[in-house]
Every structure is written in C-alpha cells, then in structure tokens.
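The structure under discussion is supplied below as structure tokens; questions concerning it will follow.
After this line comes subunit A, so read on.
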Amino acid sequence: MSLRLLSVDAADQGSQRCRVGPAVMSALGLRLGSPLRVSAAGGTCLCTAWPRADLAEGFLQIDLKCSSPSLLSHPPAHLSLDPDQLTPVPCLKLRGVKVTVVVQSVDFRKNTPRHLVHELVKDMLKGVYVCQRHVVNVEDFDTEIRYIVVEDTNPDSAEAGLITSKTGVEITGIQTLRHFRAQLQDQHRVPLGGLEEVSASLREMLQLPLLYSGTLSSLGVSCPRGVLLVGPPGVGKTLLVRRVVGEVGASLVVVRGPEVVGSRPGESEEMLRGVFERARAAAEEGPCVLFLDELDSLCPRRTGSSAPENRLVAQLLTLMDGMNQSDRFLIVGATNQPDSLDPALRRPGRFDREVIIGAPTLEQRKAILSVLCERMPVSPSVDLAELAQRTTGYVGADLSALCREAAMHAIRHNSQGSEEQAVAMKHFNEALKTVRPSCLRSSLGRTELPPVSWEQIGGLDEVKLKLRQSIEWPMRYPEAFHRLGLRRPRGVLLYGPPGCAKTTLVRAAASSSHCAFLSVSGADLYSPFVGDSERALAQLFRQARACTPCILFLDELDSLIGSRSGSQTPHSVQTRLLSVLLNELDGVGLKTLERRGPERILQAEGEEQCHTQQQLDFHEVCNKDVMIVAASNRPDCLDSALLRPGRLDHIIYVPPPDQQTRLAILKVCTEKMPLDADVCLEELATQTELYSGADLENLCKEAALLTLQEESMEASAIKHKYFLQSLHKMSPSLTAQQISSYQTTHR
Partner candidate 1 sequence: MSKPALLSLHQALRKGFQTLESNQKLWRSVLAECTPLMVSLGNLAEQLRALSRVQLSNTPLSAFPDLQQCLHFKLVQATDTVLGKLSEKMSSLQAARDAISNQVSGVFQVYEQNMDSLDLLTLTERSATAPSAADMMEWLQDAERHYRHQYLRRKTLLQTFRADDLSLLESAPKRWESLASPSAEDRITDTLFKVSLFMETQ
Partner candidate 2 sequence: WDEGNRKCSAVTGSARKVRDNAADWHNLMLRWDKLNDAGFAAAGRVVDLRLRQSHGEAPPPALSSAHADLQQECQELLDVLDKMAAVVMKMRRLAAWQSGLVDLERFQLGDEGRPVPLFHGWRTAQFEEASRQLLEAYGRELKLKRAVLQELAHTATSDLCMVYLSCWLHQPYTPPQARLRLEALLLETGHRPL
C-alpha cells in the first residue's frame, strides 16, 4: 500500500512531525514522537512520528523541519510514497553540534552580536532531531535566521540525534541566504562546450585576485579589477561567466544593463550604487564577481549633450575607481558591441583585461554539439563532425536551438506512431532548415539558398571541374592541398555572356562544399547616403569572416564596382567601393575583435591514429579565409587591380553553350515535361546556336505554354512542332560578335 503525500497542516508547521496512520506506525514499530527518516526522490528528511488526528491510514504529511539540503530547494514532488521509504532511526541525545547559520540579511550578520545569535540558535534547535549535513528550517520562527545547517554532531553519529537544553551549540559560520542559495545552486552546473581556452583564461583571471589576494599584495601587484568579455550574441558569454564563477567558488551578483536603468532622474545611478553595495556585502563572505551583462546598453559612448546615460557612465566610472584593494570583488562586463562602449571604461584600472569570444570554429562547434547531445537520446546515425561542418556561422545559442528543434521534430515524428525514441540525422536535417545562424541574421547578403546540385546544370563539364578545383576542393580537402603545397585561390572570377548559368554554378559550388553562402549584387549595396555603401560592404566582409568557411558571392561585379581608368568621376561610389573591396581582399580590414578560436599551427606530419580528427584540424586551419567569388559579364569594365594574383586570381570563362551542352541543358529542362515521341532534342540543339542556357529554358517553357494554348488544358504531351514554333518566335540573346569579344579579352 502506498501512502499519499498531502501538504502539512498549518498547526503542524515547524513541528517536525510526520503524520501517518496508526497501523503504519505499529507496523514500523514507531512510538509516539519517535524519530524516523523519510527518503524521498530528492533527498531525505528527519521527522517524528505522530498518528493522524483522524487516525486515517494511507496518507502521509511531512513537515520538512530537518531535511537534506537538496530537499530544501526541490521539495518532494511525488504524490505517493512507499511505506518502506520510512525508516525508524535510533536516536541519542547529543552532547554538542557544530552548525552554520544562514541569515536573511547582511545587516543582521554584521550588527548582531555573536552571543545573541548563539542564544537564538540554541533556543531554536532545542527539541529538534538533527542529522549531519542536514538543514534545519527555522523560517517558522519568522526571525532573521532562516536555516541552520548541521555540520557536525557529537557523538559522531550518522543517524539522528536529539538536541536538548544540555547540548552545546557551536556556530562555525554565519552566511547570508543569498550566499547559501548560490551554493546550493552550484550543485547543478551547466556543461559548456568548446570554450575551454577562454574559460581557462577567465578562470585564471578570477582565481588569482579572488583566492590569492594575499599573495598578490605581498608581491606588490595590484589585482586586475575588471574583465570585459566581447563577442557576438549567443556565443555563451553569460553562461561562461556563471560557469567559471561557480567553479572558482565565488558568489555572483548579476546585473543586466537594462534592469538598472530607471525612469526617474537619478534612479539609475542609485540602483547602480546599490548593486555595488550588494557586491561589496557579498564579497565579505567570500570571493564575489559582479557581472554586468549587456554593458553596452548601460554605458553607451558619451555624447556631447547631458543625456542621462552620460551620468550613468560617470557613476560607473566613479564606482570602479572607488573600489579599493580591500574590496574583494571583480567586475566582469559582457558586450557584443565593444565599439559602442564608452572608451573611458576600457582604460587600465577599469576593465583592464579583455577576453574575446568569437563565433565558434568547426572544432568548437563539434564540442558544443557533443555537450548538447549528451543529454539527448541521439541515434548512432548522427555524425556530429558532419553536423559541425554544416553549421558554419552558428553560435552556441543557435546550436542549442538546433538541437531543440531536432528533438521537437523527433517528438512530432515519434508521436505519429514510430516506436523509436532517438533523435536521428533526418531530424537534424529538418531542423537545419528552420534554424539559421544568428551571425548572418539581418545580414545584407543572406539569401535563401535552395541547394543546387551539379547535375541540375546541363553540360559545361569543363567549367564545373574548374570550379570544383578552385572552390569545392580547397574547402573540402584542405589536407590534400596542404600536402601538395598548393595555395588555395583567394578569389574566383567567373565571366561570360549573360544567361549562361554563372550564378547557378556558384550556388552549386556553395551547396556542395557545405559552407555559408553570402551573395550580393550591386543594387543591395546602393544607398543614397555617403559612406553607407562602403560600410555595408565592409560589414558584409566582417560577417563573412565571422562564419568562415564562407563563400562571398559578388554578382555582377562590373555594376558594383567600376574601373578607375574608365569612370568619369574619380570619386564616385564605385571607386570608393573598389578601394574597400581591395582592402578586404588583402586582409587589411581584419580586426582583433574578429579573432576566433585558439591559434593553431599545423603539425607537419600527424599520425594516422585519428584520421577524421586530423581532417577537422585541417579544415580549421586552412579555411580561415573567406572565399570570394565574383561574376561579371563585362570583364573589360573591371579594374585591373582586382584581377591581380592574390585577389581574384582564378578567372574562369563560362562560354556560351555549344551543341553538346545545349543538348544537355535541354535534357535537364525537359526532364519533368512529358515529351511527345517525335521530339528530337538533338535537332533543337543544333538549331539553337547562340542561344544561352536561359534562352533554352525559356524555349521549353514557351513550347509547353503553346501546347496548352493550341490543344487544350487536357494536353498530355508536348509535340515537336511546338518547340519549332516557339523557336521561330524567339531570337538568341547572344551575338557572335559578343562572344568573340569575350574570347579575345582573356585568352
């Protein structure tokens, strides 16, 4: 028979009674008021047995006066207990106990004389059954003293002991409730993936001044006071701080920037002072870290006018300068826009150290994924390395969203009848479609990219091969390039007549090499404001670098950037964009803030033991750059500086389709069309000299429409004559002269 757990009667609150039916009491050999231990899911608690007033069986009411700490934060949730979860315990009168007292406020801890606390604690504990490492809840007394943690008992007994008026009580320490709670919470830590390097350095920064302040001061070194964490949103700055602070054993005072900002004048400053006061008080009990999250919203760059933010910045500066060496706490700030911070904050003595966390690299993503998948039932088909490869530009938060989404898919799928309870690769594939990297969110060149396979492009085998050589191979097999001492190209220029699948080719290359793909054309960058276009281009490159490996596709490069020699106005937007582009191509625009991952050097000859691992390493080292692919149908208009080696050094001509290619294109285009038996694609291919790929696609479409027009909506096949009719109506978009001009430009 199981016992139903009911909540405690108000009258029993704080009585340490456990109400059970008399039959259960007799069965367990329990006397009135004799101690028993209740083991619940989350921990145990110590009670005294009393029969229920109505003597009913089958119910259980426990007053959690004395319980294990875990039960304090998570009261037993199960609604029923087994009688064998109740065990009578032998009990003796204690000679002495050692306790830690948990009080509500810092003021009480500071102002109350020790002897008084002692007196109160002794009174509170009288008549209570206790056990080592259990917590006595004294909230029912409604005083400042909230909990009493029993550290040690004399005689040393693992079972229960009764505290009488003769029991000596020794107080080993007094803590505040906040501190106590923080300690309790430390027991459930969040795992962290891929941030080992950063967390180690942050840990060192915190540990030195907090734990060895004496040593530091004896060396005459002043401790650093502030650490600034910089990184894009979602990389885990906040999580990292919480984790490291927990590891170091410091208490944490968290302030999110917007929380502090109040509406009344002076309110924000007051709140900020209060925060520092809180940190100072917490620091008296042990090392403490004051964490200012979203610092940029709190302290934006000061402007000329007397905006309220200016006063807040000034207040923060004053407070940071006012910290002296005896204040044993550190300030950690986090921001994703370090440039918008007031520069005064980043001077030595304030935030003197800066830790940069970039978007995770391949290796780091793999680590994050493995941490995330640890707690999920993942089917063995899931290849984390591949997943990591396909999630370029994803930050930690994105990856966790990805896993959640995949799990949701799995649940939805499984609820439809399947018995399997694991998250499979297909669920991840589904999730990848909905969860996009936040690095690229709101990016200019972000394009919804339906994957294009090489097979979807007819013909052009030679061009395809070249493209694979210059784009897909270096991305996918960097180790082979390295082995043969090949330098991967920095940029690729595709040129050729319009409508000959340049854009589609690049898309196919991007989807086959599994990397992020950003694409812009001239119109995207245009802006009526001076300097805006340049900034947009630079920003594009920055985002591309944040999620390498990445292909940055500049379509219609000639319209975007002109030539310096040809243009009429020397300082037009085009010329300025050109200089930005040249800068970025040469890597001048790289900022320290964009650093990602640990610096690594390739080992000359790795052992064969772990081939995939090594491969990942190669990916990591070699794919730090952005691959720039440009397309143009007027290469003669391009500035020659762009085409020098080291910039767009691979130049690939995409020719108009020849007869064979046209046939292939037609085959691809008509793949889904029901063709009549008399249709001869070969004949069409020979007749369509100077037709581009786009023209051919159009031709097929026209023929199909014509069929519907001429016959009826019920037409089931396209006849050859319709193709010929459409062909007569159309004229090729290319001219022989055009083609010869391409061939002379770069051959």
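Candidate entries met the following condition: all candidates are chains of the complex that A comes from, given by their letters.
Going forward, a contact is a pair of C-beta atoms (placed from the backbone, for glycine too) under 8 Å apart; a residue touches a chain by one contact, two chains touch by 3 or more; residues count from 1.
This one's a predicted model, so the numbers in the text were calculated from it and none came from an experiment.
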Interface partner of subunit A in the complex, by touch - 1 or 2: 1
Complex contacts: residues of subunit A adjacent to candidate 1: 11, 14-15, 22, 25-26, 31-33, 50-51, 53, 55, 112, 116, 120, 123-124, 126, 140-144
